[in-house]
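The complex is shown incomplete by one protein chain, all other protein chains being positioned as in the whole.
Naming follows writing order (A and B), and every chain is counted from residue 1.
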Amino acid sequence: MAGNEKLKLGLYWAASCGGCEIAIVELREKILVIDANCDILFWPVALDFKYKDVEAMPDGHIDVCLFNGAIRTSENEHLAHLLRKKSKVLVAFGSCAGEGCIPGLANLFDRESIFARAYLEAPSVDNPNGYVPQTTWQMPEGEIRIPTFYNTVKTLRQVEDVDYIVPGCPPQPPQIWNVIEAILAGQLPPKGSVVGATDKTVCDECKHTRQEKSVKKFYRPHEMIPDSTKCLFDQGMICAGPATRGGCGALCTKVDMPCRGCYGPAPNEIDQGAALLSAVASVIDADTEEEAARIVGEIVDPIGTFYRFSLPASLLHRSKLEARG
Amino acid sequence: MMDAGRHPNIKLMTYCDVQEMSGYVGRFKVKVLQRPRYVDIDLCTGCGACVEACVFKRGVPNEFDAGLSRRRGVYIPMNGQGVPMKAVIDEDACLLLDKGKCVKKCMEVCPTNAINFDQKPETVELEVGTIVVATGFNVFDAARLSAFGYGKSPNILDGIQFERMSSATGPTQGQILTAEGKKPERVAIIHCVGSRDKNANAYCSRVCCMYAMKHAHLVRDKTGAEVFEFYMDIRAFGKGYEEFYERVQEEGVYFVRGRGAEVTVQDGGQLQVKAEDTTLGIPVQINVDMVVLATAMEAQPDAGKVASTFGLSRSADGFFQEAHPKLRPFHTNTEGVFLAGTCQSPKDVPDTVAHASAAAAEALTLLSRGEVIISPTTALVDDQLCSGCMTCIALCPYTAISFTIKGVSGTALVNEALCKGCGTCVAACPAGAITARHFSDKQIWAEIEGLFRAPSAEPVKETL
Partner (left out) sequence: MTEQTFQPHIIGFLCNWCTYTAADTAGVGRMEQPPNVDVVRVMCSGRIDPAFVLKAFAEGADGVIVSGCHPPGDCHYNNGNFKTFRRMPLLEMLLQQYGIEKERFHWGWISGAEAPKWAQLVRDFTTQVRDLGPLDWKQELASKEE
């Protein structure tokens, strides 16, 4: 950014829920600071720029692009590559871009089974001819095309070179503001860093008092009303806090809901789900194999519980695709 | 015991309780509560005049004689032979201390004015390098098995009571007498009271067969009475033990192979013992004048408290857990804390001497070496990453992980002197904040990746 030239900012949403966009708007009056200091060149949810406007830019024209959403379709991937080309700094913004997040849970299925569910089997579907989306279709006017829906959801890092990661589902507005300030001041850490978060875990910000752990039984959130002062994990809830990067302010545990892990893994862990699984299993109150198997056997849906936000980024990325004939 | 009391390097602190232990090998801090004796041991000469003069003539049951005799509020422990041989006043038995009213004859007669009712409990803090726990055993309370009738007749004795009766310093000066003051004509000895019993302790107490046979021998020798021993198995495993068993049989003791089932008190006070003679395959019953119950050895009633004070585990039988049953029977999982004697498991005198000598030797070796050899693969917590979830703390078998509290959170810290390098905490840490030296996550990931890399086309050059 030279002289009093405004910072050129781009924001894009790939396979996402829109929550990251809302989080930006949650900056409230600070968005005026952004407006004062930045030119937003691309923001599909809010401004009427088109893909061809981006394609027309010189390479590296956008100073910073905040890319949220996972890579679910060929369109998402196309924009990932395009925005990388046209941006000096590409930021994986939010859990979907960073870890895969909720769309990533679709990695327990494949395109065929997802389409079957959505277009054929769901109770409210009325589709007597059994139409499912096709990538191309011949119309009298010519061929129309829609993007390919991939079998596997990927994170932004898995398809493109990413400069920074801002974790969270969504990243919390105070942390977003920290990142914006750092960008405006030109004070970003080395490439590849996670920004807008701490290096500790959620436990560091959580006010519940904790003890040495020994869990006899696990409870799902609807199965108990926990003691508000004590650690939820101590009380038998599977709280992802110990395995999740901090910075969110421990908002969920503050209202006695267990952390779900949306800020992704702690700095040294390569697989958030395995890290949480190991901690959860290690502290069960079982001194025989039978008792151990019994207690962990009661955990419902381990993969969904431990990898709620991080399945695409995990070591195995997805469940095994069925062999197709 | 006298040698221990006199040795210049041994400070004997009697009438004390250890309340707290902290620190680690080489640097233990032990807080000791010195209970008040109400007697100044520097002034007391052990003359016993106070005991003679004590107003509470009836006294309380004498624990040293297992309740077979009584002692007064002031007494010299172990029937006058305690070390140190000084008087002590029992707060619960002294009329002044317990009821608030006494003429204090003891103070009047004491030639050195050693009695001081103003003494208060004192806490002493000791810094020590190693610790040996030698807190002994407790005798099984035979009243828990009502079939044996313990407590229903003064002629039903448990193992310790018979020991005291046959001791020259005991209530009868070593004579074997019924409560009526006569020599018994027939004595029954019942093995495994409280041992090998689902309703009491599953384990075998190891010493009872031998002491029961010793009792039989003493009865034969001192009274000539008929002796019937009711046993399940005879465990005479030690040096000279089998020979003693032969001898006792030759002395005319009747060994009946069958568990003693019941002891009932007849009208007139005789005792009837019912058992099964398994060699004959018939139930038997016999009337005797005295029954000795070979009672089990158990862990002390405060074993739980002692265990938690010293960071000891307890095995399923309630005794303190050794570090390894074969290879480290006197070590514990806490480096620098050793076990000596029956607090670890039932054992007789030769075994106790061997066990305790080993513990003492190890304790001294540690001190004289002045260093502890530790594992190189210890764990290290990065307190910049640790967020104090406390998942790791309870997992360590050596209690090597402590917690530094900061607000509601804090960080874990591994004591390298105690860490043995198993890596369990490393695998559990959900934040990846703990590293295992030489077996770090990064090293293991690299190993795994390396195993799947295609071998290099270049031949490996031999290096000398």
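Assume a residue touches a chain if its C-beta (ideal position, glycine included) is under 8 Å from a C-beta of that chain, and two chains touch if they have at least 3 such contacts.
Predicted model only: the values in this text are computed from it and were never measured.
Asker: Since one chain has been left out of the picture, which residues of chain A touch it in the full complex?
Answerer: Spelled out for chain A, the touching residues are 108, 110, 148, 150-152, 269-271, 273-275, 277-278, 280-282, 284, 286-289, 292-293, 296-297, 299, 301-303, 306, 314-321, 324.
Asker: Which residue numbers on chain B touch the omitted chain?
Answerer: That gives, for chain B, the contact residues 323, 325, 333, 377, 395, 397-398, 420-424, 426-428, 436, 439, 441, 444-445, 447-449, 451-452.
Here is the rule we use: only the chains that are shown with their structure count from here on.
Asker: Could you grab the centroid distance between chain A and chain B? Build each centroid from C-alpha atoms only and quote it in angstrom.
Answerer: The computed centroid separation for chain A versus chain B comes out at 59 Å.
Asker: Under the touch definition given earlier, write down the residues of chain A that touch chain B in their complex.
Answerer: 199-204, 206-214, 231, 233, 241-243, 246, 266-270, 275-276, 278-279, 282-283
Asker: Give the list of chain B residues in touch with chain A in this complex.
Answerer: 384-391, 393-395, 408-409, 424, 427-433, 441, 445
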